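Of the protein chains in this complex, one is absent; all others appear in place.
Chain nomenclature is as follows: A, B, C and D, assigned in order of appearance, with residue numbering initiated at 1 for each chain independently.
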Amino acid sequence: MFSTSLTLSDVVFLAQGAGMTILVTALSVATGTVLGVIFGVLRLQLGTILAMPLVFFLDIFRSIPLLIQLVLANAFVGMVLQLETSGFTIACIVLSLYTASYCAEIVRGGIQAVPSTTRRAARSLGMTWFQDMRYIVAPLATRIALPSWIGLALGVMKDSALVYVVQVTELLKSTQILITRLQEPLFLLLVCGAFYFLISFPLARFGGYLEKRWSK
Amino acid sequence: MIEIQSLHKSFGPLEVLKGIDLTVNKGEVVTIIGGSGSGKSTLLTCINGLEPIASGKVIVDGIEVHAKSTNLNTLRQKIGIVFQQWNAFPHLTVLENVTLAPRKVLGLSKAEAEAIGEKQLSHVGLGAKLSTYPTMLSGGQQQRMAIARALAMSPDYMLFDEVTSALDPQLVGEVLETLKMLAEEGMTMICVTHEMAFARDVSHRVAYFHRGVMAEIGAPEQIFGDPQHEETRKFLASVR
Amino acid sequence: MIEIQSLHKSFGPLEVLKGIDLTVNKGEVVTIIGGSGSGKSTLLTCINGLEPIASGKVIVDGIEVHAKSTNLNTLRQKIGIVFQQWNAFPHLTVLENVTLAPRKVLGLSKAEAEAIGEKQLSHVGLGAKLSTYPTMLSGGQQQRMAIARALAMSPDYMLFDEVTSALDPQLVGEVLETLKMLAEEGMTMICVTHEMAFARDVSHRVAYFHRGVMAEIGAPEQIFGDPQHEETRKFLASVR
Amino acid sequence: MFDYTFQWSQAMARLPQMLDGAATTMEVAILSMLIGIVLAIVLTVLRRSPVAPLRAIARTWVEIARNTPALFQIYMAHFGIASFGIHLSPFTSLLIGITFNNAGYLAENFRGALKAIPDTQIRAGRSLGMSEMQAFRHIVLPQMLRVAFLPMTNQMVWAVLMTSLGVTVGMNSDLYGVTQDLNALTFRTFELFAIAGVIFYLITKLITLGARLLAARLFRY
Partner (left out) sequence: DKLDDIIASGKLRCAVVLDFPPMGMRDDKNEPQGFDVDYCKDLAKALGVEAKIVETTFPERIPALMANKVDVGVASTSDTLERAKTVGMTIPYYAFEDVVVANEKAGIKSWEDMKGKTIGATAGTYEAIWAEKQVKGWGVGAFRPYQSQADVFLALSQGQIDATVATTEVAEANMKTGKFPGLSLAGKTPMVPDYVALIAKREEYGLLNYMNLFINQQVRTGRYAELYHKWISKNDPADLTIHGIYR
């Protein structure tokens, strides 16, 4: 029969790793979403030419491997700027910008999907640009963007497995540490994979459900 | 009073309005007719400042709409506009659609705004639909809701841009009835329409637009009975 | 010859065809009319075996369509069908739309297929549109292309399912002209249509379908002039 | 504060080695994409199969690929598979990991693309005498590829980015692996990884540009 030398304290250790995964993800997604909304709106407001530097900046985060982003940010902040920052901070900053770069696209798509006629109607009632954004565009764009946003948040959670390079012990790293001690790679990896799956799968299904419901 | 003085407007290289002069007095109903692309909708959106203009002036109650110093948000409160496409806010109930601007723009309390909203919605015959969502309404009902929404801001002027032309034929009547009612109540209105019978029966003056120019304006009897301009004659023949 | 013998067909619990008997001879044009949901389209898709049937028989040139041993792909080559929705293949040019099946199904060379395709497309008046993509065509042109596509397989029979009903009124004429031309050339045709004038002028026999039953069949003069069945009378009164 | 001295020349001297690494990266990405597309088509067909176990296998594949980290999948492809006594080189493990991921995501895209093509298209094809295969091959597939083309381009970009995870399974011939090796020798971390980042950026831009040109040629309708 199956047996393992996994002890209760090892399970706690894994749970701490999972907690770190969730913490890094939550902080990064929260910050990244705020930034993403700002960038997404700016991109539309600035006009094509003025927005170009922003577009280029955001594009970088989608065009080079996250691993390199983390290593570079770590080296830059520590070696070049000589600032004392924890790996956790670096991980959150990089993942936030990474999230923001994708989120900006989602926000832009959501805003553009609000019919311009509806926005004109709001403006012609005397609403300011900000009121139009707040009461008309935001609620409508949110519906359109929410399914993609859920997908993005889950993507960030999965990608957070890479923050081990800046000395953050998240779930996959905790698993590797236990593999070192217990030498039960398959079992431990399956436990780790199952954790990701159990968080990601239901939320992804929920996103799909929302998409179906709201596309009607 | 709305005064329009030699108004010019272009979209890029395309000159859409080529010098329009028109004065609409308090209580007057002016109907604008004309072919597609002749600039009718553009004129309306210039009046409430949704579109910038190239030259000329639009003066509403003595305030120049396109002057830099003009607060357009305040100005638009006196000019209601209803468009051809139904522009319901789909995420709000019928009552919320109507009360949103009074609350956020005029700063009324929820109760005050709802009192006004309910009044205006009953006025256009939607008193029973307050908590319905717009998607459950017919096109005609959505248009009447849009009218109530504009009226809830107590505007001094109302602009209507072909409010019936996207509706199924059987729904046109109910919306035109609402417009007629408003006219009878003395609202100052500029209506762009393709409904000639409505233009003839309701308006004080009818203007005919042709390629960015107001070719002719006059009393409905004159325009329909004795059009002066060659193009007016052709147009009226084609729509009859 | 197409022989249909006490054909029954259901979708789940819904019996859509309740015993149809009909024989169409070589060179004959039979028109089917009837209310929405009466089973007209279903009958056509049963004839070329796109839908399985519950009981009864469909025999085309002596071959039983729904027999296990029948090679439907070969059979369908003799039965062209054109549907209400324009089923142009959007990724292919007009000429490629027409030549695809001759090349892949009949195994013709590209040159042979193109010769046939060009001939059929000129036949329906699209000789100048060979390398256009279908999205650039009007609805009427798309329908004519679909007809040419079916004709390119040199079918012995043609089935038409309300080929004009999704078209703007001004485009209906050109498609009906094409059908008329085919009828005059002696093609054996079954046409489901709502165009009563067409049914009257072109067909040899007209069948009236009502709720899955062929209520009445006869010469157009008889059906239109002296309908026997109560429902036929009602239906004709409603469409006139 | 800014007393860090950049030594770009020392890092630039290693550029040829890094470009070799980039070639390996492209090799893995392209192979994983080609095999991934074939597998995704198979998965798409299996997901519509009438045989329930086949459907279940295909669904499980797609859901695991989409709901676990790529790093986990690649790690599994090396250390997980080896628990069954199957030994793969780092190159093969990385290729399998990325291909597994590609196939899962692409299968989901293909399913969406398939839904976007109306049934009437198949009917029209069948009624011209085409067999089911012919209708799929000549009518459904080309249209499906158009709908799925943009997602496929994105997946290709991701495949390139995912090659950087190969180091976890002992890969040192791809761009990231080469960079890491050079870093162990010289410790010019910032300079080396900045150059690697630029190379990755250029590769992804080339892919997007190439895809755009290809799309213009392929989809003229």
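As a working rule, contacts are C-beta pairs under 8 Å (C-beta built on N, C-alpha and C of every residue); 3 or more make two chains touch, one makes a residue touch a chain.
Because the structure is a prediction, the values reported are computed rather than measured.
Considering the complete complex, the chain that is not shown touches A, D. Screening A:Ala26, A:Leu54 or A:Met79 for touch with the missing chain picks out A:Met79.
Across A:Val24, A:Ala122, A:Ala145 or A:Ile179, the single residue that touches the chain missing here is A:Ile179.
Shown as candidates are D:Gln17, D:Asn172 or D:Thr208; the residue that touches the absent chain is D:Asn172. In the full complex, chain D contacts the hidden chain through residues 78-79, 82-83, 85, 87-90, 167-170, 172, 177, 180-181, 183-187, 189. In the full complex, chain A contacts the hidden chain through residues 7, 9-10, 13, 71, 74-75, 77-79, 82-87, 164-165, 167, 169, 176-183, 185.
Throughout what follows, only the chains that are shown with their structure count from here on.
Between the two copies, chain B and chain C, the Cα superposition rotates by 175°, quoted to the nearest 5. Chain centres were defined as the mean of their Cα atoms; on that basis the chain farthest from chain B turns out to be D.
Computed from the mean C-alpha positions, the centre of chain B lies at a distance of 55 Å from the centre of chain D.
Taken as a contact graph, the chains are arranged in an open line, each linked only to its neighbours along the path.
Screening every pair of chains for touch gives A-B, A-D, C-D.
Only residues 48, 50, 73-77, 79-81, 83, 85, 87, 89-92, 100-101, 104-105, 133-135, 146, 149-150, 153 of chain C touch chain D when the two sit together in their complex.
Residues of chain D touching chain A in their complex: 1-4, 63-64, 66-72, 75-76, 79-80, 82-83, 157, 161-165, 176, 189-190, 193-194, 196-197, 200-201, 204-205. Put simply, chain D touches chain C in their complex at residues 118, 120-121, 123-131, 134, 138-139, 142-143, 146, 219-221.
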